[in-house]
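Dropping the structure in here first, questions after.
All protein chains but one are shown at their positions in the complex.
A, B and C label the chains in the order they appear, each numbered from 1.
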Amino acid sequence: MTAVAPTAKDFKSDQEIRWCPGCGDYAILKQMQKVMADLKAERHNTVFVSGIGCSSRFPYYMNTYGFHTIHGRGPAVATGLKVARPELDVWLITGDGDGLSIGAGHLVHTMRRNVDINILLFNNRIYGLTKGQYSPTSEVGKKTKSTPMGSLDTPINPLQVALASEAAFVGRCIDVDGKHQQEMLKRAAAFRGTAFLEIYQDCNVYNHMAWEYATDRKIKAENIVVIEHGQPLIFGAERNKGIHLDGLKPRIVELGNGVGVDDLLVHDETDATLAYLLTQLRYPDFPEPVGVFHAVERPCYEKAVAEQIAAAREKKGEGDLKALIHGGDTWIVE
Amino acid sequence: MTAVAPTAKDFKSDQEIRWCPGCGDYAILKQMQKVMADLKAERHNTVFVSGIGCSSRFPYYMNTYGFHTIHGRGPAVATGLKVARPELDVWLITGDGDGLSIGAGHLVHTMRRNVDINILLFNNRIYGLTKGQYSPTSEVGKKTKSTPMGSLDTPINPLQVALASEAAFVGRCIDVDGKHQQEMLKRAAAFRGTAFLEIYQDCNVYNHMAWEYATDRKIKAENIVVIEHGQPLIFGAERNKGIHLDGLKPRIVELGNGVGVDDLLVHDETDATLAYLLTQLRYPDFPEPVGVFHAVERPCYEKAVAEQIAAAREKKGEGDLKALIHGGDTWIVE
Amino acid sequence: MPAATPKPTESVTSATVRFAGDSGDGMQLAGTQFTHTSAIFGNDVSTLPDFPAEIRAPAGTLAGVSGFQINFSSRDIHTPGDRVDALIAMNPAALKSNLADLVEGGILIINVDEFTEANLKRAKWDHNPLEGDTLHAYRVYEVPITRHTMEAVKPTGLGAKEASRCKNFYALGMVFWLYDRPLDTTLGWIDKKFSRREEIAEANTLALRAGYSFGDTAEMFSVQYAVTRATLPAGTYRNVTGNQALAMGLVAAARLSDRPLFYGSYPITPASDILHELSSYKHFDVRTFQAEDEIAAVCSAIGAGFGGALAATGSSGPGIALKQEAIGLGVMTELPLLIIDVQRAGPSTGMPTKPEQTDLWQVLLGRNGECPLPVVAAQSPGDCFRTAIEAARVAMQYMTPVVILSDGFLANSSEPWKIPDVDGLEKIEIRHAVENNNPDGNFLPYLRNERGSRPWALPGTPGLEHRIGGLSKDDRTGNVSYDPLNHEKMIHLRAGKVANVADSVGPQPVFGEPHGKLLVISWGGTYGPVRTAVADAVDAGKSVGHLHLRWLNPLPSDLTEVLDSFERVLICEMNSGQLQLLIRGRYCLDAAGLHKVQGRPFTVAEVAERMDAMLEGQA
Partner (left out) sequence: MPAATPKPTESVTSATVRFAGDSGDGMQLAGTQFTHTSAIFGNDVSTLPDFPAEIRAPAGTLAGVSGFQINFSSRDIHTPGDRVDALIAMNPAALKSNLADLVEGGILIINVDEFTEANLKRAKWDHNPLEGDTLHAYRVYEVPITRHTMEAVKPTGLGAKEASRCKNFYALGMVFWLYDRPLDTTLGWIDKKFSRREEIAEANTLALRAGYSFGDTAEMFSVQYAVTRATLPAGTYRNVTGNQALAMGLVAAARLSDRPLFYGSYPITPASDILHELSSYKHFDVRTFQAEDEIAAVCSAIGAGFGGALAATGSSGPGIALKQEAIGLGVMTELPLLIIDVQRAGPSTGMPTKPEQTDLWQVLLGRNGECPLPVVAAQSPGDCFRTAIEAARVAMQYMTPVVILSDGFLANSSEPWKIPDVDGLEKIEIRHAVENNNPDGNFLPYLRNERGSRPWALPGTPGLEHRIGGLSKDDRTGNVSYDPLNHEKMIHLRAGKVANVADSVGPQPVFGEPHGKLLVISWGGTYGPVRTAVADAVDAGKSVGHLHLRWLNPLPSDLTEVLDSFERVLICEMNSGQLQLLIRGRYCLDAAGLHKVQGRPFTVAEVAERMDAMLEGQA
């Protein structure tokens, strides 16, 4: 509408933000508003859908259309919206509880359908809104209000779930790494199909520092490896370490002493097995990859729906209500 | 109870079987009754739990304890039962719709918890009981009652979902291959932790021959590869073909002409990446593996629950109700 | 064969025929053909198909019996008939499970060929009913249907299996003769249906004609029955099941409102056919979505409604239970949404293929919080069409989820339906918000109009950006609010809006006596037997009226006066008294109830008996 290019401020709603001071959600909100402006997104054609959780309050703070739905069901609402209105730009905000606990089934099915929406999963490894119970991504032995002696369930790896759900785009980034996050948001925005992005997010109150190893300036370079298509996996403060593949087993190697860049694993976004392998690199044994793990274009669900409708019209002609209700055997009473 | 060893017949209930003639479910039921007898299972300590679907009628036909629950929720009922009664032998019967559509979330969480139950997913790639709609495992383009122009959703691979759910035991077998199926059922029975077994099952009425390539005597040897721990992947009617790995890419090779068994991929049940890779071998590009894809022992949920209870008792003593309700500040009114 | 001797013809106003056999015997097809022929012939017709819960129960067992009942008449009828005048039993199991419904002295045609030891055992007969006096109360005709059929179709050279498949047409031919019906409709259908397999067409034709001739020539039947044409309103008619009519009604509503139709559903008996039907209407811009479960189904519809589609979701009892939390979101966000509940026997999984009316409480009262929404129930298969349109109109004009109640009986049974004039159907006027309604600031998504309804502002509209959700919302702005008085106010505003729907619904006419001794109230599928029973009573000069409630919420605004016009009130329901409790509670009225929770509809006699007892002051 406005001829002037939008600024991040244009994407701020008038609602008071109700996250705890220091919550990682603030950083993500800020990057999103910036990215929206950079992409010259149209506010009226953009919709943020969410479930329930601290993270799911996100839509209230974006000056676009928004729908704060119910716990875990955001993917289904977003799917219906996108199928009804393919031209809208639909973003889904969810949390590790919302998306992977109560909403796991919906997430799986939305990804396999490849509905063209962008899913951001704010992973703080805790239930924030309900005041600190363990979540599906909490590490084993996590002591929380509901697990005073430690949790027992092996955590889910969101990216593995995405890959198993045939997700066409799978990525990861970190709340406080603004620049990289912006890149990822832009990649997701540009992708046609379901783009699934896990965002490490700090819950300042109930799980502070869960991601310290990946965010603390002093150590993060050792614990994070930025992956890029076609590039070898190099990391470390000195950028002197890399990941090498022994058959199917990844190994950390130091560069030098006969080990060169050519010995390193080179990332390939199109290889699902590689993506799966990369999801298995976990701290503290390995640096954790951030970036786009996997990206392959395949038909979008809502487009295919529209195509079937077009094909049906092509074949049968635009539906004729009269013909429809007069279908089958009829007879006349005079 | 009975001193005499049980026979398959002892595991037949008095209920009339209500599957369509020719349904693959009969074969599975038969193998199960045989396996139960072979394992000298105790009828009274065995419970079959199921959801809803043709397959989920299974418990009615086993002369053990049984619970035919509601659609998709079998895993949760089985979990509660096993946590309450760890000494029982609990089997869960589910279908591709029951387990992977409405019940996908429960399946995922049951597997990550590693509750010691055996899950058999009868995959007929169709909704049988509701008379033939496409299911989460139906191939793209499937024409069914609800998708007259063909389905649009990419199918889910049950084994990939299991692996992404950190399942400790993942296997596959085929309804009509009785011997192999018995082996798999016995492996599952012996495994401590969640054993997930996909069984290719023919729905004779709504999806007959969906697995023809894997069951037809004339061609199945070319389309199926039986995997065994420590063994190379060889297949073919002449057993002259094998799977070779080029980096992360599997390739079919013919044995001979300088290609030997040593060039073939050797199966390793403990390697999750390999398991994932194997799940990606799909007809018609590859022969489809049957056997145990992955098996690693890790702590069982219900055991860990019991251990925490024991530890708490150790530490705090057996709970004292009087002390409990007198906890906190008390005062006396006279 | 002996030459045909002309037989006497007896005239009857109506008759009820039931074809019963194994699921593989083609009874549904025979029934449907008999229905078509009778309808086209000019009778009023009502049918009751009854198929097994199992996909294919073992042949010959009781679980595998499939039946189809047709009531046809020269008068207006509303039910498939209480009892059966003529039963065709294709095997011992069919005889066993259907005999109880045959009237004393009724016609019983039996396919003796199937009465083998093995089949008798499968059907759990402890003796052969053809021997002894089990059947002495009926007019039994033992016909070797299988053998006759095989002989008749021999010329086609079909194999034994395919040949014996034609026996339903042989049976149909016999019954056509018995009720003096023409063969041409079915013959035409056979030709069309099997145009690509001529030998099958030929075989079925031969079997049909052989059955007819057998009736004509055999010594067995001593009389033929004639059911003359009914005087139905003029128009074009077709047979339609409830599920078909509902699907077409949704398509019509989408057309009338110029919205695309979105239908999100998860398969469940007996609602699945709505999904199936709609999925073949893609050329009407119908977007069907088979969701991963019922929760996703309703949520997808909520998303589509937010986007501006005419959004609907359908299921049966257990699935509706799962949808309730999300329906609450629809109520809170005040979005249009149709929820179709094709009721089946419960509780829990219950008897999936059998009808009940036991979901009324669930849909009216079964959500957390104060969560009212309009509820309308279809009264007959054809009525599902207009019900869908009415519900859609209310949903979009009042911005609210609306429940449409049907049941497994309406869903699957068919009746002749007078096809409405498409051009005469009233448009559903929808005006989406396009401009900011607030001169002083941001768009007010919860500013209400004279109906109490909020604007339907669609994403994509510049300047109306707003956020909605399930938290309590501020009046007008829709912002999240925890203000106690605002919360209560919004509860009243939403309830008031639903109450306003009564304005669109109008008063409900009473059939029969406008005041008098007894008012009989029905809703949904109980319409047929109640209307029939009351009509008979009125004909007999009894002081009875019939009020059929289509809208269960809101109730008609003139209901108090109607209730006050009668000495006593009887509410008939296929449940334990769900509407009865509500009417009693709301109007403080000692209404009696007639309840039946057997997974099958009332018979006219059951209603009549209770009415008479009340009229005579015995109940």
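The rule is short, and it goes like this: contacts are C-beta pairs under 8 Å (C-beta built on N, C-alpha and C of every residue); 3 or more make two chains touch, one makes a residue touch a chain.
Note that the coordinates shown come from a computational prediction; the quantities given were computed from them, not determined experimentally.
The absent chain, not drawn in this view, touches the displayed chains A, B, C throughout the complex.
Among C:129, C:211, C:308 or C:470, only C:470 touches the chain that is left out of the view. Between the chain not shown and the residues C:42, C:106, C:215 or C:599, the one that touches is C:599. The residue touching the chain not shown here, chosen from C:332, C:389, C:594 or C:608, is C:332.
Residues 53, 295, 316-318, 320-322, 324-325, 328-329, 331-333, 343, 345-351, 354, 356, 358-359, 361-362, 365-371, 469-472, 482, 484-485, 487-488, 491, 495, 575-576, 580-586, 588-590, 596-600 are the ones on chain C that touch the missing chain. In the full complex, the hidden chain is touched by chain B at residues 1, 13-15, 42-45, 47, 49, 52, 59-60, 62-70, 73, 75-85, 87-88, 105-106, 108-109, 305, 308-309, 311-313, 315-319, 321-322, 324-334. Interface residues of chain A facing the missing partner chain: 16-21, 52, 54, 70-72, 101-102, 104, 127-131, 133-134, 136, 145-149, 205-206.
The rule we apply is simple: only the chains that are shown with their structure count from here on.
Across A-C and B-C, the chain pair carrying more C-beta contacts is A-C. Separation between the centroids of chain A and chain B, computed from CA atoms only, is 29 Å. With centres set at the average Cα position, the gap from chain A to chain C is 45 Å. Mean C-alpha positions place chain B and chain C at a centre distance of 40 Å.
Listed for chain B are residues 101-102, 104, 136, 149, each touching two or more other chains.
Shared interface positions of chain C, i.e. residues touching 2 or more other chains, are given as 282, 292-293.
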